[in-house]
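What you see is the complex with one protein chain gone and the rest in place.
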Amino acid sequence: MGKSGRRAYGLDEVAIVPSRRTRDPADVSLTWEIDAYTFDLPLMASPMDTVVSPSTAAELGRLGALGVLNLEGIWTRHEDADERLEDLAGRPDEEVLDLLRKLYREPVKPGLIAERVRQIRAAGAVTCGAVSPQRTMALADEIVAAELDMLVIHGTVVSAEHVSKSAEAEPLNLKTFVRTLDLPVIVGGCTSYQAALHLMRTGAAGVLVGAGSGRTSSTGRVLGIGSAQATAIADARAARMRHLDETGVYVQVIADGGMASGGDIAKAIVCGADAIMLGSPLAAASEAPGRGRHWGMATVHAELPRATSVRVGTTGSLAEILLGPAEDDAGGQNLFGALRRTMALCGYGTLKEFQKAELIVTPAADRRLGRR
Amino acid sequence: MGKSGRRAYGLDEVAIVPSRRTRDPADVSLTWEIDAYTFDLPLMASPMDTVVSPSTAAELGRLGALGVLNLEGIWTRHEDADERLEDLAGRPDEEVLDLLRKLYREPVKPGLIAERVRQIRAAGAVTCGAVSPQRTMALADEIVAAELDMLVIHGTVVSAEHVSKSAEAEPLNLKTFVRTLDLPVIVGGCTSYQAALHLMRTGAAGVLVGAGSGRTSSTGRVLGIGSAQATAIADARAARMRHLDETGVYVQVIADGGMASGGDIAKAIVCGADAIMLGSPLAAASEAPGRGRHWGMATVHAELPRATSVRVGTTGSLAEILLGPAEDDAGGQNLFGALRRTMALCGYGTLKEFQKAELIVTPAADRRLGRR
Amino acid sequence: MGKSGRRAYGLDEVAIVPSRRTRDPADVSLTWEIDAYTFDLPLMASPMDTVVSPSTAAELGRLGALGVLNLEGIWTRHEDADERLEDLAGRPDEEVLDLLRKLYREPVKPGLIAERVRQIRAAGAVTCGAVSPQRTMALADEIVAAELDMLVIHGTVVSAEHVSKSAEAEPLNLKTFVRTLDLPVIVGGCTSYQAALHLMRTGAAGVLVGAGSGRTSSTGRVLGIGSAQATAIADARAARMRHLDETGVYVQVIADGGMASGGDIAKAIVCGADAIMLGSPLAAASEAPGRGRHWGMATVHAELPRATSVRVGTTGSLAEILLGPAEDDAGGQNLFGALRRTMALCGYGTLKEFQKAELIVTPAADRRLGRR
Partner (left out) sequence: MGKSGRRAYGLDEVAIVPSRRTRDPADVSLTWEIDAYTFDLPLMASPMDTVVSPSTAAELGRLGALGVLNLEGIWTRHEDADERLEDLAGRPDEEVLDLLRKLYREPVKPGLIAERVRQIRAAGAVTCGAVSPQRTMALADEIVAAELDMLVIHGTVVSAEHVSKSAEAEPLNLKTFVRTLDLPVIVGGCTSYQAALHLMRTGAAGVLVGAGSGRTSSTGRVLGIGSAQATAIADARAARMRHLDETGVYVQVIADGGMASGGDIAKAIVCGADAIMLGSPLAAASEAPGRGRHWGMATVHAELPRATSVRVGTTGSLAEILLGPAEDDAGGQNLFGALRRTMALCGYGTLKEFQKAELIVTPAADRRLGRR
C-alpha cells in the first residue's frame, strides 16, 4: 500500500519466439557501428584484469571485437604485470585474495597507461580503456596523453549527476567532461530509464546497462541494488528512443554482465541492446590473463568487498569462444555463431532488425527449456 | 518500457481440472485421424535414430501409432545400421560422441531410403519419413521414389518462407513443394500463432509445435529460442481455428517434445493438440535402436551442437510404455492407458471433446502436485 | 490464445494475516458439527490401511476426531489383517510392493465389513467407512448391514454423473444412492466449483476437496490432473454458498490431502474448509497400522499405479500428533494445538469465524517463511 514496484524480468525469464520467416545464416550480418568505428561483432570485452590484457585486446581486435583495458588495474600498476599474473596462477586459492590486495595497493604508474595503449595500437586494434568515475579527473591528463580511440567510464552505478560536499576531491562532472574530450565515451552502469536518459544527455556515445550483474558480483546481496537485465535493457532502449527524438542522436545501448551463452546474448539484443559487454565467458579463454581465475575490482575493495574470486577454468581459445566451432552443447563456445544462427532461425538479417523479434516471458526459462 | 512480452506457460505449469462428469475408461476412444489414415493412438514417434528403426516403426504400427523414420539418419547412411548401433551400445560414454560424428559424416546412400521404407511397408505399417528443410530439395527424388504414405519436414524451426541470397543451394519453397507432392506432409517445429498459421497455409496436413523442447535439446541455452509448450500449443490451436474458418481445412496440431508422462500428454491434448510426437520416452523401450542411449541430429552438429547424448535406460517394452501395464508410479509406462484414464476421470469420450477440458495455471505444477 | 486457464494457488503459496485482535487460546473452540454428530476436532482420518484400523478409529474417536475405515482394504479382506501388517512391517522395502499386491488381490470378505464396524462401535466411537464409487453398488448390502454412522464415497475424482455404456456393471447413481441411504454420506474428491456443486446436489452431507494431493500420490505426474488446494477449497466454499442459497442446506467442505503441519491445516480452514482429512501425518503415529510405512490403494493398481509406498517413520503417539505437546519445531506434532494457537493469535474464537481471516499470496510461502 505504501510503496509500489514494477515487475522486472531477467534474461533467464524471457525466450525468443521465431517469426514466420527463416533465413540463411550466411546472409546474417553481426556488424556493429559506434561513432566512426565498425566491428564485425557487437562485443566489448569487460575492463577486468582477468579478461583484457594488451595482448588479448589485440586478439579481440583481430576477431572483430573491442577489448577494453582497465586503466586502473594490474596492467597500469605493474610494468611486469604478466609475470605477476603468472605467479598468481601458480598459487593456491587461499593465498589469492591477499596477493590480489597487495597487487592493487600499488599506485597507477605515470606513463604506463600510454605505454599499454601503445601496445594495443601497435597490434592494429582499436584502443579503448576504462576508468572509474572516482579516478577519472585524477587520471584525465594521462588519458589524454595516451591518445585512446575510445574511453569507458565504468562503475557499479555511474550517474550523470554526482553530489559531493567534499572540498578535497574534484567531483567528476560527466556532462562537462564528456564534451571536453575529443573521443567517444561510453558510460555506465545504469539500470533504469531515467538514469540511462541522463547518461545519454551527457553526450556519451554509449551507455552500459547493468549493475553488478556479472558472475563475480554480489552487489545484490551486499547492497540490495539489482538489475533485472531484460527490463533494464528495454528501459534503456526506451530512453534511447526518447533521446533520439529529442536530439537526433542515436546512443548505443550496451548490455553489461550476466550473459553466459549465445542464448543470453541473443535475448539481450532482442531486448534492445546494440552490443554487449562480456566478462566471465572471456575469462575462460586459453589466452585470458586470469589464467582460469576471474575477479573484479570489487573483489579487493578495502571496506566492503562485493565480488568473489572464482575459478572459471578454460573452455577454449578466444576464437573458439567467439566464433566456434563448439565442442559440446554447453553454450559457452561459438557465442556469435549461435547468435548468427538464432537470427537466421528467426528470419532477421541485421542486429537492428533482430531487435524487433518477439519475446515471451516464462519462469526460469533457461532452466526449464535448456537443461531438461 | 521499450519492449513487451506475453507471459507463456509450460506444460508443467498447468493442470487439468476434472469436470462434473466421470466416464468408464472402456468408453473412451483415443482414435486419431489424419488425412486418409486412422490410428488407434494419437502418437507419432520422433524421427530420431534412437527411437525409430524400420523394426520399431513396424511395432509402433502394430500398436496403433505412427513411427517416423529419419531419412537423413543412420538408417539411410549405413546399410548395416543395426550392427553399427549394436557396436555403439557396447562402447563407453566417452567414445560415443566421436563415433556418432563419424557415423553421420557418411552421406545418405541412394536407394537406401526406398529400401528402409519398403521394410516398414512390408510389416504392414503406415510409412512415414522425415527430412530437414535444408535437404528436402536434394532428397526430393529419393522421397518420391520411396512411395512414402506420409512425409515430415522437420527442423528446430521450420518456416513457410525461407530467405536466402545464396545462388548455390535451391531453397525449399514449402508452399510449392507441399502442393506438388501427392502425399500428406507434416511440417514444423513452430512455436507461435503466426508461424503455425503460415505453415498451415502451405497446404500441410499437420504442423509440429515446439522448438528444441525435447530432453536432449539445449536450444534454449545455446540459442535463446524457447517454446513454452502449453502456450505454443494453444496458439497453434487458435491458428487452426482461423485457418479452418478461412479455408474449411482442418490442419492437425501435433505437440512435439518435452512430454515425459501420461499427464504431460493429457495436458498437451487439453491445450489443443490433436496428437503428440514423443522421443525420449520411446528411446527407453527395450526395442529402441538406441539401446538405452538417446541423441538427436543436433548432438553431432559440426559447429554448434545443441543437444547432448543422454542415457535413458530401459523402462519396458514399447507395448508396456504405450499401453501398460505399468510396474511403478513413475509415469513412464502405460502412457496411453493414463491418457484414457484421465479422459475417463474428466468425463470425456474422444480426444476432440477432451480438448475442451478446463485447465488451471499453477507454478511448477508437476513438481508440487506429483512428487510430494 | 486458443485456451485460457485460471491461476490457482496451493496451500504453500498462501499465508494467514493476523487481524487487529488477539485472543486467549483457552477461549478458542475447535468444535466441528456434521449432521447429528459433534467432534472436538475438525478431523477425519483418511481411509487408508496405513492410517485407520479398528483400534486407531477407536483412539481417534477418544481424541475427538473421526477415523474412516477403508471398507475395501486389508481390514475387510483379511480376518488376520493385523498379523499381515505386522509381518509386512518386518520385510525389507524391496519385498513390500509384491506383498501388498498379493494382500489386495484377496476379495473383500462377506460379513467382515460389519465385523470391523462392530469393533469400532464397541469402543464408543462414531463409525465411518469408505468405499470407492466403482464398488459402492456391489457392497451396498454389506454397507447397510453394517449399520455405519457415516459413509464416505471416495475416489481420485468422484462425479455426480458417471457415464457408462457398459451393460455389465450397474453404475453408481450418486443422486439416487445418497438419498436412499439413511445415513449421512460424504463424497469426493473434487477440485472445482462445478464439480463440488453437483456433488452437493446429490444430497451429500459433505464433499471432499482434492484429487491426488496426498503425499503418496503421483496423480499429477501420471494423469495430469491437479488440484491447487487453496483455490480448490475456496471454489468449493463458493459452491457451498450457492447451494445454501438455493436449498437452505449447508454442506460440509472437507479439505483432503496435502497438509503436513498445523500451518497447512489453518490455511485450509481460512480458505473455507469446515474440516480436514489427514493421511500421512497420522500414518506416522506410533499406533498407526502401517507401522512407519504409508501407501494408498493407487499404489497397488494393477495397470496404472499412481502412488508410492513411502517410509514416514514415527513422530509420536496419535495424541501427541493431534494435541501435543510437540517435542520440536518441525510442525508434525500438536497439529490442533497449533491450529488453536493460530486462531488465538489471529483473534478468532470458532472455526466458522476463522474462515473469515485474511490471506496473502506469497511464492512458496512455507519454504520462505518457515524454513529460513
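A few comments on the model shown:
Chains: A, B and C, in written order; residue numbering restarts at 1 for each.
Convention: contacts are C-beta pairs under 8 Å (C-beta built on N, C-alpha and C of every residue); 3 or more make two chains touch, one makes a residue touch a chain.
Just so you know, these numbers come straight off a predicted model, no measurement behind them.
Across the complete structure, the visible chains that the omitted chain touches are A, C. Contact with the chain not shown here comes from a single listed residue; of A:N70, A:T136 or A:S192, that residue is A:S192.
Touch with the chain that is not drawn comes from one residue among A:R135, A:H154 or A:R215, which is A:R215. Mapped onto subunit A, the interface with the missing chain covers residues 1-10, 12-13, 133, 156-166, 171, 190-192, 194-195, 197-198, 211-215, 217-228, 231, 258, 298-299, 302-308, 363. Touch with the hidden chain on the side of subunit C covers residues 9, 14-24, 26-27, 193, 230, 233-241, 261-267, 270-272, 324-331, 334, 337-338, 341-342, 345-347, 349, 358-363, 365-366, 368-372.
In the analysis below, only the chains that are shown with their structure count from here on.
Between the two copies, subunit A and subunit C, the C-alpha superposition involves a rotation of 180 degrees in steps of 5. Although subunit B and subunit C carry the same sequence, what matters here is overlap: shared residue numbers make up under half of all numbers found at their interface.
Here the spacing of subunit A and subunit C, counted between their Cα centres, is 57 Å.
Residue positions of subunit A touching 2 or more other chains: there are none.
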